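Working notes, structure below.
Of the protein chains in this complex, one is absent; all others appear in place.
Let's look at subunit A:
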Amino acid sequence: MLLSITVLFRILSWLKTSLFLQDKYWCHFYIMFVAKSISSEHKDIIHDVSFDYHGTRMATCSSDHTVKVWDLEKGEWHCTASWKTHSGSVWRVTWAHPDFGQVLATCSFDRTAAVWEELSGDVGTKGGSSSNTWIKRTSLVDSRTSVTDVGFAPKHLGLQLATCSEDGIVRIYEAVDVMNLSNWQLQYEFNCNFKLSCLSWNTSRMHPPMIAVGSDEPSPAAGGKVQIYEYSETNRKWQKVEIIYTVTDPVHDVRFAPNMGRSYHLLAIASNDLVILTLKNLRKEGGNAGGPSRFEIRQTGSFDDHQSVVWRVSWNITGTILASSGDDGAVRLWKANYLDSWKCIAVLQSETYASDIEKTAFLAPSIASTPTPGSYR
């Protein structure tokens, strides 16, 4: 059923982590990536791919209204479920923490978000090769417009689900009884007053619940396109704590990096440029007053390498490598050096793309860099 080709991909890997204090010692590193291709059998554009907590299951969603679930068995991905989820393009799919079961949430152009749970089929019918069925636990129909993003809260906040929609409203649902996933209550709702395209939960346990939202509103007049909200325990509601005024172009994706015990938060923003922000909490340890958090926001990087638009960003598990994809049809990987300045460490470009002749690509690492002179002290 699956066509599985191992293809080597052209990697333009240029530079560069300087190992030494002196600028003149640049080390050139190759990142080699070996690519495996899986035939997805989706009938339309895949909008999102998402891994579960352990990285052994994968879900994809597409404009063909379906979601597919893939399981990693003996190093190979196998599609174990595929079903129609919505009556419109499915924008995003995301996994809940496995403590809550095998649970997926999807959101769609059809103005709904849905929560799905896997039921294991009967054993013994055909000796174990039973099909896993996903059943819809609930359909969240509060939005009047396309639901553009959906995200489960970090596990320590319980089973909460945030959705954002084009009408500018973020809704936070909670499954009060984790055993009963059909009962989701709309706990909070706040209006950001512009068309929303993406949201991201901050996973830090040291910080109160925090969500960043982004807007793909085209007009620059709407101001900062990324806002940060925080749950205030004293007021029992979500409050806007920051607006990122520097980002006025439409934003297509925001992602908080996994916190990893850092004292600051890292936020990647996919706009016309790729923007990486550092948010440092200014509130001191002792002053645990109920007021909203204040942040010192520093822009650690802004890159226009994707030429015009950056569509998606994704952090690795430690928040040390950022992947971004953009209009140039490439995925770029970014890494910070010890001075906290981010550099592109690899460009992944599929040579098979749009090529109707051959389905193989080649490996041709080309070093496109010479250390720029003049930067030495």
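In the analysis below, a contact is a pair of C-beta atoms (placed from the backbone, for glycine too) under 8 Å apart; a residue touches a chain by one contact, two chains touch by 3 or more; residues count from 1.
In the analysis below, contacts and distances are computed from a predicted model.
Student: What is the missing chain called in its UniProt entry, if the choices are "Mob1/phocein", "P-loop containing nucleoside triphosphate hydrolase protein", "Cytoplasmic tRNA 2-thiolation protein 1" or "GATOR complex protein MIOS-A-like"?
Tutor: Going by UniProt, the chain not displayed is called "GATOR complex protein MIOS-A-like".
Student: I'm checking contacts with the chain that's been left out. Which of A:Arg205, A:Lys237 or A:Arg298 qualifies?
Tutor: Checking the options A:Arg205, A:Lys237 or A:Arg298, the one contacting the hidden chain is A:Arg205.
Student: Can you tell me which of A:Thr106, A:Ser146, A:Ser165 or A:Ser271 touches the chain that was removed from the display?
Tutor: Spelled out, the listed residue whose C-beta touches the missing chain is A:Ser146.
Student: Contact with the hidden chain only, please: which subunit A residues?
Tutor: 7, 9, 17, 29-51, 53-56, 58, 60, 62-64, 77, 87-89, 109-110, 119-120, 122-124, 128, 130, 145-146, 204-206, 252, 259-264, 285, 307-309, 311-312, 314-321, 323, 325, 327-329, 331, 333, 335, 338, 340, 345, 348, 350, 352-354, 356
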